[in-house]
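Note that this is a trimmed complex: some chains were dropped, and none of the rest were shifted.
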């Protein structure tokens, strides 16, 4: 049986309790709500899942928990976050042991690879697993951009099954979508950007991996459905509503992107009663006071389905 | 009488003859074709017009020529390219003397302004002219990004009339479009990116300033019309055709972006018989041999209306 | 008669009066003090001279004034700041008309040249003048780095006479110094960094172009003399004293580098009574209040000779 990867696949947050430990009950409520609202898959241990901050032991717990809760209702994709192939492959083993359906790997980081080394990196990872491999293009974190032509080549060679594009480079994204189609669509292509999903789907994207989808999964699913039906005016209207909600990530000041963005998602979900705490992984501070109040106000105005 | 700025406004190339001088006859053929194909305005002395490479004397000739040829049929916007307010204002005087309808200014460059200094820069420029001022957001050249909130504030204060966004930051673009609308639309907002126009118009852009519009103005006009009519499937189809033509800019290797991109536009237009030479401003090399042949082949496949 | 370029050649500030106009009397006091304290040359219209903010008319006045005041006692080098060869050459004509002894040109900016285009840029400029040409390597402003091998090649070909290195890349600087020496020293090589002059001279630099030299020329001359005599312990001691004075550039917060750094130099000179005002070119704010007080305190502690 082949699993289909497309549609709305949120990068699931990792809720923490007040002492900073993984809050599995909150994680369960979060995932149950996502599934109930119709998402097409779950991406755990992505950047939004604070993967870079979790120890291997914590990662293993999160993966096992996600697979248990999903229970085959939707596929589970797992981030295998580390700097180079040997270390990534150790993460792949963790993910395989947990029983996930696919893995998601970035280009090397800390290391400074040539384009050829990045390509070899993905080939080494894929050779080490039977699971479908997705390439995660995130230059703001790894400081190199994946070349569209390389991605299509890796797709044609059966090395990767798809791409999550968080590059913020909409021209390269369009070129990737078109090159993939011209090659017979070996790849499924996702955008990772919350507020340009209507345009990305119009351009031919197969789906979206939106961090904000943790907060408002129903609207993303509705947007995706409108796009599938070709109702672009409705898709744009929903995207605008979502973009208004996205303003929650711009409320904090003087803190890192992690604190502002992921902290806003967690604060919104705590406000909605889905998770218990907006606590972030050390050394990232949790949002508080006025910032949380402003976020709650935006959420209330936006009215996501709980 | 108020001039309307919206729709398709190509950044007009500056054709050169074989000795490197401004080729006014080719410029006339180029502009006549653009007007015949229905463009809604002309932007001369943009980056695509090689403004950074032209002396003040050459700039004055190009401006006067554009105004003469346009002859009031479409508005003429002029780039006023220099590093800081005092120098930009000298360029504004050149543009005013030529009789253009609007000016287009970037953030300071070579200088390294704070956000407040960038805002003051636009206020100083606007205070020196009666012409409408457009802000040109082009961080790959000036190395700072214009903040959406600042742009809307400048719009509300009557400092700027609009924005040409070549930032490549589609998230910021969406936020700009939405913030502008929430403020009562003081700005007209253009995208400067060739291959994401369908999505930008869907998001609410008022028009597009595409370098590739020099080569295929008719398809851009058709795309814009489809968007205005809400026929997004048709808009996307035209955008895909345009994106295939855009591959001409990726044919050269080992040269600068100027040589590869603008050189491709010039080579395409020379192949179409619109201009006489693909000659570039010194020190930028002209494309030749196989590169030009590959560009011609792509153009022939794409069949732009001449 | 051959002019020698070496030693301490400060990039001379451009004093402004309270209305923002060029203050020639302050300029005269500033230059007279520099000459009296033994500097070996003057570099006018550098980044420290706010060249990017001055109109062509203002630039011409500054150049003529500098040549008149220097009166042949020390050579005058002139910045010819613009984006590309045709425009730089127009600046060269201004400098020639004023009677300067050498010109100083950066790589292209706003444009995004390949390495070959940058090399052609310098060749075009040199071909247009009889004056010695110095290459000014300043990647934080022009966003490309000059390659040491290219610089030595241009030196051997008689295109450039020397280099002002403000790259902040001490490894490349060492390689440049060594490659130049291995080639028979066609170039004179200057560091543009204020607080690493002892190490640069130890490595083999021919001189220094320190913005802070406007404030404390005597110590820089003494440091240079100590290095020439091989008294490195004394050179280091002087460099440490200078580095303490350099803290003036870190006193402002929330403003641009221009405002903080050049504003500090102007504030220090106003405090010392050398110039009348710390006024900066628009849109750069002048420093005030507590910031100026802290700068004055550091200057008093440092006791530069007036």
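Here are a few things to note about the model shown:
Think of it as A, B and C in the order they're written, each chain with its own count starting at 1.
Here is the rule we go by: contacts are C-beta pairs under 8 Å (C-beta built on N, C-alpha and C of every residue); 3 or more make two chains touch, one makes a residue touch a chain.
Just so you know, these numbers come straight off a predicted model, no measurement behind them.
Each protein chain is a copy of one sequence, and the assembly as a whole in this entry counts 4 such copies (shown in place: 3).
Simple rule for what comes next: only the chains that are shown with their structure count from here on.
One inter-chain figure worth recording: chain B and chain C are separated by 36 Å, centre to centre, where each centre is the mean of the chain's CA atoms. Centre-to-centre spacing of chain A and chain C amounts to 49 Å, using the average Cα coordinate of each chain. Listed for chain C are no residues, as none touches two or more other chains. Contacts from chain B toward chain A in the complex involve residues 168-171, 174-175, 178, 193-196, 198-200, 202-204, 230, 232-233, 235-236, 239-240, 243-244. In the complex of the two chains, the chain B residues touching chain C come out as 47, 52-56, 58, 81, 83-87, 90, 108-114, 116-118, 120-121, 124, 140-143, 254-259, 281-285.
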